[in-house]
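Sharing a structure, written as structure tokens. Questions coming.
One protein chain omitted, others in place.
Letters A, B and C name the chains as they come in the text, with residue numbers starting at 1 for each one.
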Amino acid sequence: MNKIRIGIIGAGRIGKIHADNLLRLPQAEIAAVSDLFAGPELEAWAADRGIARVTKDSGDIIADPQIDAIFICSTTDTHVPLIKQAAQAGKHIFCEKPVSMDIHQTVEALEAVRQAGVKLQIGFNRRFDHNFKRVREHVQGGTIGDPHIVKITSRDPNPPHPDYIKVSGGIFMDMMIHDFDMARYVSGSEVEEVYAQGNVLINPVIGELGDLDTAIVTLRFANGALGVIDNSRQAVYGYDQRVEVFGSKGSVAVSNDHPNTAEISTAEGIVRDKPLHFFLERYNAAYIEETQLFIESLTNGSPLIVDGNDGLQAELIALSAKLSYKLGRPVKTAEAIRLLESEQLKETV
Amino acid sequence: MNKIRIGIIGAGRIGKIHADNLLRLPQAEIAAVSDLFAGPELEAWAADRGIARVTKDSGDIIADPQIDAIFICSTTDTHVPLIKQAAQAGKHIFCEKPVSMDIHQTVEALEAVRQAGVKLQIGFNRRFDHNFKRVREHVQGGTIGDPHIVKITSRDPNPPHPDYIKVSGGIFMDMMIHDFDMARYVSGSEVEEVYAQGNVLINPVIGELGDLDTAIVTLRFANGALGVIDNSRQAVYGYDQRVEVFGSKGSVAVSNDHPNTAEISTAEGIVRDKPLHFFLERYNAAYIEETQLFIESLTNGSPLIVDGNDGLQAELIALSAKLSYKLGRPVKTAEAIRLLESEQLKETV
Amino acid sequence: MNKIRIGIIGAGRIGKIHADNLLRLPQAEIAAVSDLFAGPELEAWAADRGIARVTKDSGDIIADPQIDAIFICSTTDTHVPLIKQAAQAGKHIFCEKPVSMDIHQTVEALEAVRQAGVKLQIGFNRRFDHNFKRVREHVQGGTIGDPHIVKITSRDPNPPHPDYIKVSGGIFMDMMIHDFDMARYVSGSEVEEVYAQGNVLINPVIGELGDLDTAIVTLRFANGALGVIDNSRQAVYGYDQRVEVFGSKGSVAVSNDHPNTAEISTAEGIVRDKPLHFFLERYNAAYIEETQLFIESLTNGSPLIVDGNDGLQAELIALSAKLSYKLGRPVKTAEAIRLLESEQLKETV
Partner (left out) sequence: MNKIRIGIIGAGRIGKIHADNLLRLPQAEIAAVSDLFAGPELEAWAADRGIARVTKDSGDIIADPQIDAIFICSTTDTHVPLIKQAAQAGKHIFCEKPVSMDIHQTVEALEAVRQAGVKLQIGFNRRFDHNFKRVREHVQGGTIGDPHIVKITSRDPNPPHPDYIKVSGGIFMDMMIHDFDMARYVSGSEVEEVYAQGNVLINPVIGELGDLDTAIVTLRFANGALGVIDNSRQAVYGYDQRVEVFGSKGSVAVSNDHPNTAEISTAEGIVRDKPLHFFLERYNAAYIEETQLFIESLTNGSPLIVDGNDGLQAELIALSAKLSYKLGRPVKTAEAIRLLESEQLKETV
């Protein structure tokens, strides 16, 4: 068997996680890593893992004829140009979410991928989580009948640094985008209309930066189902990631993962440990599986679990939510792009 | 101690439940019962319980100088005139929800109560449920800090008969009104804005009658918190009554009550029994407590847990939800009454 | 319908509970109450409840020709003579557990009951608990196949007063006797052999009085199943009452009842309230049901859920446990009575 040779662009936290997960796979090897800030530290890190080449220039990765597939783990503003270049070079692509914050550019990137005939997987890692997969299986398998109500709770243990907030694209594009994808994944239906409510309740600095830290978004799906997502940037008890799908024959609900099942009973009450702290702990196995299934798709042609269109749809819902909040009214995803063009909104969104 | 002498108007299911709960209380006695359809059956029922007087005419109850307090358990359209008459006769009043479906009339009824200086408790029985009381205690006690997100799930095991749907006032006024009251009760804040989404997913007949069977309503509270309520007329697994309040220092969540704690583990999976079937089973103890605390309020002057204004506020939110769904946009509770007057909406709401 | 007329002997805590539960039943009325310490307080209590007669002499109750059934709620040493007298007077009998601490006397009492042809129910209230009934239903219904392992945990929130310990008959006869009955009830099989381990870990005074405060007893059933019961006189987190039956097709397990389902999530962990505090809270509904089913058995001839033989068998197992602990070896229930006679053990047991 020929191994899939991988190049990684962007060796920050998530790039390194993907690297370590790739190293476990017998069908893959990492040929090269690029990072704008490559230096002795990254070289040592690569050497420890038997990765032969480290470069500052992502172009070196894309130009390397021996590389089959590229992991784009650099900042969001680089995603679209890198996808285009990689696609034109005939490389398969794994790209972190979101593809971009400009939906027109995302469309262009997907078109480049389509023309090149390469594969593109988007980093919606939660689709590979044991709990959410089980929800999807039950909905697909008909256990709960026709879906009527989809409920998603997604709360972070603490807000990101204000510097990150500034470039994040806002709560809908940065954080809730995962939940928009989840809504489509578990319901098996497209979102047609969105209404967003939000507030700044945790840190006024977030508000000063034009963002929200608490939000509730109502969804209406093409199949008639209704949905609701709630986000908070700060759940002091830890990462809160729950999904429930309710339908004509019942419901399926998943709650959080905990580090253990211990229950402590004392004179004060019954206590258990908080949920797994954050996404690295909670989605550790999901990160491994998304990498593995991407490689398998390259080797055996199995369909991708999450492709470019999934990335686009989630962005479209996020954009609709952003517009809905701005306009104070529900927005149809079908009208979001048109609204985006309107003079009045152009500057503010 | 002088016993509080009670007259019950309306001896349907709920009137009889209140009667049986009153009979347990040493401080109360039931002097008379009226029902439009009173006959031998009701007389036998009353005789079994030592209730001396049965009449068809509610006026007999109101005119009885020995009666201290009246339970209004007749149909909603009779609530306002009966409240006015009872108040004028100086009787304390327990009235089932909603006070009326016309908010102006509700205001008039409350004004009559105010002028007469009598007490009025509204039948929001869920405030007396062990689970929801515990939520309220933790929120009031500061355990979870400032409330940020309020989530209420409320699903019935099966929809009412179409004949009932016709006169029910619609899902927001008939069913979700309990949840609107719950939202105020657990958050300790007023609702300022409402956005309602809904659909007919269970029974098309419900849609033909101009009603919804599935709904999600987003709330914005005066204290800045956000809320969401989801209702379904049919949860095949039984009565689903859950509340969660999330705040700056944590969250408190209550799940359903079950008939037992048995867990069955077999080769097929781990199974437990469904929740308590419907409101009579789930809120049995709450019905007892609401009656008891009403009587206590009359005997020792303790404040009512749920008064006339609570009834009014819940109706106002329900009205706002109805208008929001009709208009397809969020509606502020402060504008709902004005909207109600507008020519365009007059006929349809 | 003629009401069953009840006489209550012994108006301590449990006698009063039975009285209040009987007062709820339309088919029963309380004709008289006797208590050695009857006085103005008890008379006021009885007057409040419309109980016509209060006496110091239990003989008055037994001699009253209008009384159909007698509740024996006096101290254990009075049970056997009262059962004999009541039986001879043709009264049906409800007697608190244990019948006696001398198994020969228990046999005599049962014989008197048999000869008189009256009914005798023993106060093993836990058989009427919603959780344990569900266990029994599943075992009887075959859900778990043939029972292999029965596990019972039974721990009190705090030990009784040393004065009570002195006359209690010891942990096996006073406390674990409920669990011995439960073992028979849920397994549907007789206990053939017992091995008891125990220690004094909570309060040395209990040891000085010749008793244990912590015990584990292994059982071997006639159907081949094995069982284990653990008791502690002090679980600081409250009343701990759990049962599990494991069999060839699965297991059924019941855990504790809690005052609510609230889960509090904070930076410190996930907390819920302790179980219902003690037997009055936990078995409130079970006490009501045991009374009701006893009365129903008298009115409609339905079989008793727990009869005299159940009382005898539980005592026999308790005696075997006591002997096992004393001898430091397993004891067959069939040999326990014989061992009891042996000179060596006579004084110590």
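In this section, a residue touches a chain if its C-beta (ideal position, glycine included) is under 8 Å from a C-beta of that chain, and two chains touch if they have at least 3 such contacts.
Since we're looking at a predicted model, the values are computed, not measured.
In the complete complex, the residue from A:Pro26, A:Pro65 or A:Pro303 that touches the missing chain is A:Pro26.
Considering the whole complex, the residue from C:Thr106, C:Ser251 or C:Ser320 that touches the absent chain is C:Ser251.
Interface note: of A:Arg13, A:His104, A:Arg134 or A:Lys166, the residue touching the hidden chain in the full complex is A:Arg134.
Of the candidate positions C:Asp57, C:Asp146 or C:Glu335, contact with the hidden chain is made by C:Asp146.
Residues touching the missing chain, restricted to chain C, are 146, 148-149, 151, 153, 155, 195, 197-199, 201-202, 214-216, 218, 220, 224-228, 230, 232, 234-237, 246, 248-251, 328-330 (touch as defined at the top).
Those residues of chain B that touch the chain absent from the view are 235-237, 240, 265-274.
Residues 26, 48, 130-131, 133-135, 138, 143-144, 249-257, 259-267, 273 are the ones on chain A that touch the missing chain.
The rule is short, and it goes like this: only the chains that are shown with their structure count from here on.
In the absence of chain B, grouping the other chains by touching gives one piece. With centres taken as mean CA coordinates, the chain nearest to the overall protein centre is B.
Comparing the contact residues of chain A and chain C by number shows a mostly shared set, over half of all numbers used being common to the two copies. Computed centre separation for the pair chain B/chain C is 41 angstrom, with centres defined by C-alpha atoms. In this assembly, the C-alpha centroid of chain A lies 42 Å from the C-alpha centroid of chain B.
Centroids of chain A and chain C (each the mean of its C-alpha atoms) stand 59 Å apart.
Residue positions of chain C with contacts to 2 or more other chains are 265-267, 273.
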